[in-house]
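A single protein chain has been omitted from the complex, and every remaining protein chain is retained in its original position.
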């Protein structure tokens, strides 16, 4: 049953040192505010699962929260490298980072299988590539009807899913619209979940008969954090702040600059800052 | 690319003797008008796939169109037996009927795997039941990570899917709302498809960002047949005619009564009759 | 005490077993009546799911079929049937599943497939539908069936869905982690599994029902609990809500006909 609480309470209750976390959002609805709270609470030794690492994982990695990544793409979309990710892999800063690398298809199937309560996913993938050579979790099974060999990977079953959505009602039913990504699957695959939302409303608005809704009894914690996806976006609330993504390239390029930015903008701030970010002139938000 | 045509043209082009057909609709949107057209065109030796047989398969079986059924439930929902189905199984009338019997979970997974282009589906099912003893298409695979034994079944890959939907636009994009069943999966799993709709509109109406839409390039034939789901229903157009379902129990109970009814109501009528059924006082529609 | 029919006693007894925070997979007929009665009385927060994909539905009248429009219109949302069976049922999201059948044995295994041999059936029944996986994926199973020697049988003609298999730990030995049938509600009595043998034993008789009646309507030598309770008869309010629900349903069906 969903509990409605503050972000610090929700993260404190749901996320523990050493946990496996899926912090999801596919370009859209990336839960930056929740990620910052995990950093502020100083969580360590996390295993992070995420298709496209995006800035929030660059920040978690750079702040030393992460021991292992399970991922399929690690860049700053449309801009270039994630410097903290690269620094961790190439130079072991701030410490060595273990990786379990997949393709997007594998990750999507692994979430889907996790939501479906299966131990593994099968799909037609990885044919001829070098990824199975560097990831022991990529195996094969043979179709008992056709003899075709298919890729098999373990289902994702994170301890915690962290996502952002547009709105929840007071019972904790969460509604998502637009680019859906794998968030529904991530929540259903996880033991616990934290969902930040743009707003908590008395009742979900009139909606499609087939609206994407996570019922309250599938969600652990719901937190209202207006702007909580910034610099990612929330369809119907605010657009993606593309200039922030571009400026992150500079902010994150060297270690000291990164740490100074994190101190000013994360460690010394709280989730209420996000409402401010989405209202302010956008170029200034990345400063 | 979807062709917009008459029902008789669409069925003539898409459905051939000996084909494997999925005529789907889960209580909602069952394509009765299209089923009647298949009967009128005298198709033979069909293999029919369908989760819940419902009246339309009772009619196809009773009219001798069917050699084999792949199914998971064969009753008149909320009423009782399907008499033509039982007569075929128990007494071989009008001829012997081969069956491949599954559970709903298996059928849903087989459609899903077919839509996903896979040769088989795996799921946690059939544990301890007698169904694997009577259906050689139920096998097992072992999860390479946990050692768990899972049920495996072949994906459904029908020659033709036949479904009914609320509306299509003039390009042939088809939109479905409400109880969705397995129709989208059935179309995506099939080589060809016939979609009857309540209405063809200039443009699909304003809709949810995540509306269930089959793009025109996934559909072979689109046909406007108002009322074409009767006595099943079309959400937003007309309700399920429960009294027709109840009366079918009497209509179908004996062979002669059934044949007479089929002659009057199917063989001697056309798809235009369906628009009439949904407008007339409902009790009379079953006479 | 109000006057009532055995059928009403059965529905009321089933409804009482449901809790406000339960998530139920509801079948048509008795289970649907029992679940909605619970929702309209002591369990307003109960989550009802029908296999047509309607999540958290609150029908005002009882549906005739598993996918009536009423279920969809009053639901939180409606998902596709593959999603229903994959994410919701197999995903372990359903706490209570309701089942019934044409035949049940003393370990609450069920047959809804066939009477007689599978290849030459005496009576071809509808088949399994959702039952084989409901029986193993839901947290626990409640079974509602009217008693009689033709339905409560010593040996099933066909195992469509498992209960406690051959008793003891035979269910767990198949790798199934859910509880299986914890309640069997009939028109005569309430049964529960013996903690050791897992045989379904009569734990409560409905008012006025004798042990002899139960034995006569059971195809195996029925066992009774050390202390057999008497089922609380339907309260006036329970009967009133149930009858009004049925009346509303009938009026709606006549209006639609």
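Just a few scattered comments:
Think of it as A, B and C in the order they're written, each chain with its own count starting at 1.
Quick note on the criterion: contacts are C-beta pairs under 8 Å (C-beta built on N, C-alpha and C of every residue); 3 or more make two chains touch, one makes a residue touch a chain.
For clarity, every value in this text was computed on a predicted model and none was experimentally measured.
The chain not shown here is in contact, across the full complex, with A, B.
In the complete complex, the hidden chain is touched by one of A:59, A:193 or A:241, namely A:241. When you scan B:27, B:52, B:81 or B:173 for touch with the missing chain, the hit is B:173.
Of B:88, B:108, B:212 or B:229, it is B:212 that touches the chain left out of the display.
Within chain A, the residues in touch with the undisplayed chain are 26-28, 51-52, 71-75, 77-79, 81-82, 85-86, 89-90, 101-105, 108-109, 111-112, 123-131, 134, 148-149, 178-182, 184-185, 212, 233, 235, 239-243, 245, 282-283. Those residues of chain B that touch the chain absent from the view are 1, 112, 115-118, 173, 185, 188, 204, 207, 209-213, 215, 217-218.
Assume only the chains that are shown with their structure count from here on.
Of all the chains, the one whose CA centre sits at the greatest distance from that of chain C is A. Look at where the CA atoms of chain B average out and do the same for chain C: the two points lie 28 Å apart. Per-chain Cα centroids separate chain A from chain B by 40 Å.
Across the assembly, chain B contributes residues 123-124, 148, 178, 180, 212, 235 that each touch 2 or more other chains. Contact of a single residue of chain C with at least two other chains is seen at positions 72-73, 78-79, 86, 90, 137.
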